[in-house]
Structure formats: structure tokens, C-alpha cells
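Got a structure here, written out as C-alpha cells. Questions coming.
With one protein chain withheld, the remaining protein chains of the complex are depicted in position.
The first chain written gets the first letter, and so on, giving A, B and C; residue counts start at 1 in each chain.
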Amino acid sequence: MSDDRLPDPTQGLADLHGLWRIRVLEEKVRDLRLSGEIAGSVHLAIGQEAGPVGVCTELTEADALFATYRGHGWALARGVPADAMLAELAGRTTGLNGGRGGSAYFTAPRYGFHGENSIVGAGAPIAVGAALAGKHDGSGRIAVTVFGDGALNQGATHEALNFAAAFKLGVVFVCENNLYSELTPIADMVAEPELYKRAAAYGMAGERLDGNDPSAVRDAARRALERARAGQGPTLLELMTQRLVGHYIGDAEQYRPAGEVERAKQTEPIVRLRAALAAEGVPDTDLDDCENGAREEIEQAAAAALAAPIADGATAKEHIYA
Amino acid sequence: MSDDRLPDPTQGLADLHGLWRIRVLEEKVRDLRLSGEIAGSVHLAIGQEAGPVGVCTELTEADALFATYRGHGWALARGVPADAMLAELAGRTTGLNGGRGGSAYFTAPRYGFHGENSIVGAGAPIAVGAALAGKHDGSGRIAVTVFGDGALNQGATHEALNFAAAFKLGVVFVCENNLYSELTPIADMVAEPELYKRAAAYGMAGERLDGNDPSAVRDAARRALERARAGQGPTLLELMTQRLVGHYIGDAEQYRPAGEVERAKQTEPIVRLRAALAAEGVPDTDLDDCENGAREEIEQAAAAALAAPIADGATAKEHIYA
Amino acid sequence: MPEATTMATTGAPAGLNLRYGEAINAGLVRLLTELPETLVYGEDVAKPGGVFGVTRGLRRRFGDRVFDTPISEAAILGSAVGAALMGLRPIVEIMWADFSLVALDQLVNQAANARYVSRGEAPAPIVVRTQQGNAPGACAQHSQSLEALFLHVPGLRVVMPWTAQDGYDALLAAGYSDDPVIVIENRTLYAGEKTEVRIDGPPRPAGWTTVRRPGRDATVVTWGAITARVLAAADRLVADGIDLEVVELTWLNPLDLTEVLGSLGRTGRLAVVHEANVTGGFGAEVLARVAESGVPLSTAPVRIGTPDSRIPAAPSLAEALVPSVDRIAAQLTKLVQEKP
Partner (left out) sequence: MPEATTMATTGAPAGLNLRYGEAINAGLVRLLTELPETLVYGEDVAKPGGVFGVTRGLRRRFGDRVFDTPISEAAILGSAVGAALMGLRPIVEIMWADFSLVALDQLVNQAANARYVSRGEAPAPIVVRTQQGNAPGACAQHSQSLEALFLHVPGLRVVMPWTAQDGYDALLAAGYSDDPVIVIENRTLYAGEKTEVRIDGPPRPAGWTTVRRPGRDATVVTWGAITARVLAAADRLVADGIDLEVVELTWLNPLDLTEVLGSLGRTGRLAVVHEANVTGGFGAEVLARVAESGVPLSTAPVRIGTPDSRIPAAPSLAEALVPSVDRIAAQLTKLVQEKP
């Protein structure tokens, strides 16, 4: 949180609840992965909850959100129900995509969440197309695309940034800089570690911000969305954050220097927001409710998800063509 | 030419000769294309001769030069014999590659010219690899890769720029900004038309310069090469130039505003350098010799090239594998 | 459902006299007119009208629904996917099929998956126009015939029109299709002869094949521009008493081999001719399906294609590789004369 600003307690509590929803969802996902209910590679956003919480309140129904394999939190904040998401991850018939997408590649278009993507960089041009469509279909749609620090080194991301800037398309590029591209420090993979500076190369606005502070994120998102809605083109937001867990479940994280995660735990979104709200005099019970409410919601969602039948193999060949 | 500097007459005459060699070569290529001795798409560098003339004098034998389909001039300036090049374009057995490469994709590794490339953007990562090899093989090799303005919008170029910068590789990226990507103005395809500014995004040095002035090009190339040889990493040079002809032979150039080419003819490399040298008192005969010598060389080269036999179809299946 | 037609002359309906490239242009005009959700974009397609002139006039007529793009194939294809997810029907151009290789991800990992993963909720009905193949002097990076790559990708449709009429019909079918369709054209055809093209009919359902020539002695399956060489070879062989049936597969996905299998039932001999190199080419799929079908052949089938080589620029070299009328005729003669 920018030290000079105090959070508005009402928004602060809503944000704390939003952060907890994602945190608890991800913890549940981890449990289900470890217990075998979820199969395959799973990428958690624990520690990175403030981005989705800050951005998604600013989106309208018409807007289109695109995320990556690390997208559960973004989907949740966008309004995708936790039960359908967990069912998707657990390969249930009731999953968002009946189990076809899984943890890393589900989509929920009816909620304005137009898909995770598990090809690094691939989501950015797709989002640009959604914004392009917005220019032609009269919807006023803005597209928000989320990707990691490492994705900025991918050719497709570059092409998307330039394409959007050249045509002043309504896109907000959200780069979650969590310091690592998978297992490798981004600082070792670029000569200019201030990634938002790339925006200038494309002639677009760019900004680095505290990605662990929902209100800082919200303010920046609002500015970017206003610019986009006003036809002033795209923005690149670099959200500085850290994951408190491995790149994927099972990551031994030997590449992280000793103490790094411990330090990150001091500045992670929930700890900080809770402390700030407490300092403002928000009662503990209200703060606790944020967590408790989230736990209840996710617990129920998980129970509902797991109660549903496993996806039926007999349907696996449907919908390949129109 | 930067107005504040007068050319050194000796270097100036050498450069004028270099410019004429490329100009006359390209005119000959055009004639041969129109007469049918050369087949297929041909991209001329008429008007863009100063880049190769300025850069190539600064390269050592160990250095590796990579160009595009518009690469005849670069090859010639690098020392590739005109006869073998023309033979290549005309599909002769004596061609650099026995006719396999053609106008847009020949290579002459023994001359330090490691190939044209007719995939936009593809040459940049390859050049990066040559520089990477230079780091490991003890050669001290610097790689120079040439591409157009439009190529900067290609993902592969982006990846190459970042890769080279991140690892401080000895690469000089030469962008020939001739205002058009094929038939489309680059200004319409970017929001930031000062392309050299992209260098900052990668944390590398970048510079825009008068690409029609061989000595301005040479000075910039020297700085970039020194930086590279000192282990200070890559540089992006943006050479402002214009082609006096179509993108390819046969291009009707309807997309060019009236008068554009006429204006460009006032500032094209040969006209300017000749005028500057004349103003310094270099006698007309010396100036004329530059052209005449070039004409003689290319005329002989063309005669030799065309005298050689057409490539033998029976050899077409050789060298697919080791 | 796929539909097979023959060249049986029909009462000539009202039509226009168009070259192949003009017919495709006419198809685009019709799509832009009838479907407000179409866009047409790509490198140099709008103001310059395309490097081959195929999209000429569209920008003037349809304004900013037709636009030029940066040289960014991943952004072109990716944005098409994104726009399609939002309900548009973008028609984009990849100038040469060879260039699709810088951005194949957007077709294979993105466009092809959209409908499947969303169970039909969010399909990506894009049309990708491209063109391919060798032409005199074209280098190795501008000469490949890559249809087999697209044909191994479930979720994509692929059509390779050869005539002006098929060019028009293929575009129209692709534009109306709810699947991603790759329309593979051929630049050597654009400025060809003018032929009568009917432009008033309804979109033809995808999947048609055309018997270009009926015959008794062998079934020759082919597609794309090389069909002309196959027909020329077949015509030439008439003098030798050889009577070939030539079936052109305009659509390779959906693939309808009914006509081919029926023909083989009569001829018992199979050749497939394509410009692509043989190994891993789609000719292998045709031979494989025929073998699986159990239709008895009286002699071993043959594939006629470019040998497994890169393509050299010099015409004298390329001609030694890309199947010529001579080579096709010689190999077909051998096939027909083979003792059962």
C-alpha cells in the first residue's frame, strides 16, 4: 500500500474479502491437487491476489478479461463461481468446460472471463482481437490481458503490444511481475528490469506499481481503463508482486534465495491490508469475517464440485467442429 | 551528411565508389530481371547504399554479417564478388550457392556474409547465435544483422533484441528505416515512429542516424562495434533512408505520395556525396571514375555470370542431409 | 455434408467472367456485404490492395473493416482468434503459407481449441487466406506446400481451390463456416484466364470434390494448382490409349473420399499427385485411407510429389523437383502399365 494513503474501510473490507476468497480458493486447489482430486500441473496465485481484486471491480460486463494458467484468482474476481471452477479443475461434468480446460486452460465467457492460456504470450494478441472487435461491434468493450514478467520476452506479446498501440485499441496489458519466469529470475533475462519501460517503445502509457496493494492496482487500472474507453489506446501496467508458493505445485523452489519467501510474507496483500485496516480501527471481528466468509464459500463450492460426476469419456469427441 | 562535417576526400571517394558499385549492381540486377535472366521476386537497395558502405569497412574478417532479401548491396560491400552474386541470381552453376539461394536467400559464408533471409525478422535471432558463438569460440566475432523498419514489429526480432541485451552479446542491430514495410508506411503501423527508442526497452544503446551518409553510418557503426567488442553488449542503429524504387521489381508504387521519390532523389547518397566532394574541390574526373570503375566491374561480372552454365537439375537433390 | 459434383455441363447460369484472383475478391466483397461481422485484414491488404492485387478495392468500399497491419503474424492470427471469440468473423491474410510458421501457435493451440474446450460456447470462426507453392525463382522460404501441417490439426478446416469458381465458392463457404478455415490459394493462379463464375448461389457446403475427368484406367487424386498439370498429363496420355479419372479434392478437411473409393472400385489403380514433398504429405493419408478401406487395388498405389528436398531458387533446379507434366505422365503411364 502506498504509505501516504489510508484505505477506505468499506472498500478495504471488500478487498480483504476478495483477497481471502482467492487465497482460500488456491489453498483448496492445492489440497485437492495433493489429494489427487485434481490432476496435472497447477499454478497458484498465492501472494498475487491484489491484482485481480484491484482490477476486476473496474470492469464492466462488456469488458473481456484474459488470463494465463495462473488464472484462478482472476476468474474468481471476475465473477466466475468457485464451484464451477473447482469442478472444472477436478474434471467434473459440472465444470466450466466440463473438465476440458482444466486448471491451466479453462474459459468462462458468460462471465466475461475469456480464458486462461497456457502458452506463454499467446493471450495478448487474442485480447487485442477482443478489443478490435469492440471497435467494430459497438460494444465499447475493453480487453484486459494478464501475463507474467517472463511473457514480455515472448514474440507474440511484443506483436500484441505494438498492434494495440498502433491502432489505439482499448487494451489494458497487465504484467504481473513476480520476479520469476517459472524457475528463473526475470532480472537475469533482461537488461532493463523495469519492464513497464517497454511501453514507451510502443508509444503507449506504462506504469509500475505496487501489485500487492488492491487500491493502488485499482487506481492504476481505472486510469488505464479510462484512457482505453476514451479511445486513447492501450496501457501497460507492471504489478510488482511475489508468489508465496512455487511456480507449480511440486516446485521445490531451490532457486529462491533463503529468506526471500519469508520476507515476501511481510508484504503480501492480506497481511498488509489487514494490518492497515486494523490500524484504522476496523474491528477484528470484521476483519475475521473476511476470511471466514471466504472459507465458507469455498468449502461449500468444493463440496458441490466434488459431489458432481466425473466427466463422461463418451462425450470426449463432441464439439471438435461446428 | 551531417552538415557540420566535411568528408575526408580519400574516404569520400572510396565511399562514392562503394555507393556506385551497389547502385550499378542493382541496376544490372533490374535489367537482368526485366530481360528474364533472373526469375522471381527481386528487392533492390537503390537509394539505400550508404548503410552497407558505411558499416562494412568497420568489420573484421571474423565478424558475421546477416542481411535480408534486400541484401545484394550488403553482400557486395562485405566483399562478396559481384560475378558470383549475379551468377547466383541468374541461376548459374557458378553462383554463390549454385542458384539455390537466388536473389532473396543467398549466403556467402566464406566472405563473412552469412546469408540473406526472406522471412521478415528471422535473421535477427540467427545473428544473435553467431555472436553467442563468438563468446564461446574465442573468435571475438561480432554479428551485424540488418533488417527493415517493418521487421521491428515481428516477434522474432523482439526476442533477438532482448536475448542479446540480456546476455550482453556482441550484436549490432541495423534497422534500415526506409519508411515503408513493403507497401505500407511504417508510420501507420507504430504509435512511436522513432524506432530506435525501442532500444531503451531492452536496456541497450540505440541511435537514429542519417542512413544516406556513409560517414555518419560509419561513425555510428564504429561506436556500436567498439561497444560490442568491449563486452558492453548490443546496439540498435536506425538508419533513415529511402528507396528510390519499388519494394520489389514490378511494384507500381501507387502507395507513395506524389513527389516523394523526386524529393528523395535530392538527398540520396550518391547525389549528396558527389556534391559534397565537388564542393571540396575534388575534380570531376575523380568523381566520374567512381562511377566508371563500378560500371566496368559490374559489366564484367555480369558477362562472366551469364557465360556460366545454368544450374544442372540433376544436382537438385544433393545436400539435403549430411 | 460433403457433396460430389461432376463437370457435366449445366445450362450456363448468369455469372461473371473472372480470373481466379478476381473471383476471390468477389467472394470477399460478398462476405463483407452480407456479413457485417466480417473484417478483412493483413499485411498490405487494404490501401495497397494486396501484394497480388486480390483485395483491391475493398478498403475503398468497406472502409475500416478492411485494414493493413504490422508485419506481425502472431498478432494478425491471434487478434483474429480474439475477435472471433467476441462474435466477429475476421478474414485475415497470411501472405505466404511459409510465413504461418512464425505464428502457428495461434492456429493450432488457439483457434483449433476454442470450440472444443468451450464445448461450442466460444468458437473461433476465423478465415485465414494464404497462398503457397513454388513459382519460378521463388526461394526455399517462399515455395513450400504446407497443407499437410494444417491437416494434422483437428479443429481446423482446409480448402485448396484451384478454379476461379472454386476460389469464389471456397471463400464464401469459409466465411459462412462456424469453424476456423484455412483457404490455401496459389499465386500462380491469380492472374490466370477469365472464366465464368456464378456468384449468385447460396454458400456451398464445405467438403466438395470434383471429378475433373472421368476415365477407366486409373484414379488420380489431386488438389491445388497442380491439378492443371495432372489434367494436362491425362490429356496427353489419351494418345497412348490411357484413360485416367482425375478427382480433385477441393476440400481436404472435411475430406470426402466417397468419390475416390467409388472410382477405385472401377479402376483398381491409384495415384495421388500433390506439389508438397512426398514424405508426410497428405498423399500418405489418402493412400492410408484407401488401404484401410479394403478397396482392392490391382497394383501398388503411387504418390507423385516433390521429392523430400528443400526448394532451390533457380528455375532449372526447382523444375527438376516439382512434378512436371512430363514426370506426372511418365509415372502415371508406369502405374497403368504395371502388371496386376
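The definition used in the following text is that contacts are C-beta pairs under 8 Å (C-beta built on N, C-alpha and C of every residue); 3 or more make two chains touch, one makes a residue touch a chain.
Everything numeric in this text was worked out from a predicted model, so none of it was measured.
Contacts of the undisplayed chain with the visible chains, over the whole complex, involve A, B, C. Residue C:105 is the one among C:22, C:68 or C:105 that touches the chain missing from this view. Considering B:43, B:100, B:208 or B:256, the position touching the chain not shown turns out to be B:100 (whole complex). For the options C:137, C:283 or C:323, the residue in contact with the chain missing from this view is C:283. Mapped onto chain A, the footprint of the missing chain covers residues 38-41, 91-92, 95, 98-105, 117-122, 150-151, 153-156, 181-184, 188-190, 254-255, 310-317, 320.
Contact residues of chain B toward the unshown chain are 64, 66, 97-98, 100-101, 105-107, 109-110, 114-115, 117, 119, 122, 124-134, 136-137, 139, 141, 143, 155-156, 159-160, 162-163, 166-167, 318-322. Annotation for chain C: contacts to the undisplayed chain at residues 74, 98-99, 101-105, 108-109, 112-113, 116-117, 140-141, 144, 148-149, 151-155, 253, 255, 276-277, 279-285, 287-288, 290-294, 297, 299-303, 308-310, 312.
Operating definition for what follows: only the chains that are shown with their structure count from here on.
Chain contacts in this assembly form a complete graph, since each chain touches every other chain. When chain centres are defined as mean Cα coordinates, B lies farthest from chain A. Here the CA centre of chain B is 37 Å from the CA centre of chain C. Annotation for chain B: residues touching 2 or more other chains are 153-156, 188-190.
In chain C, the positions touching at least two other chains are 69-70, 72-74, 102-103.
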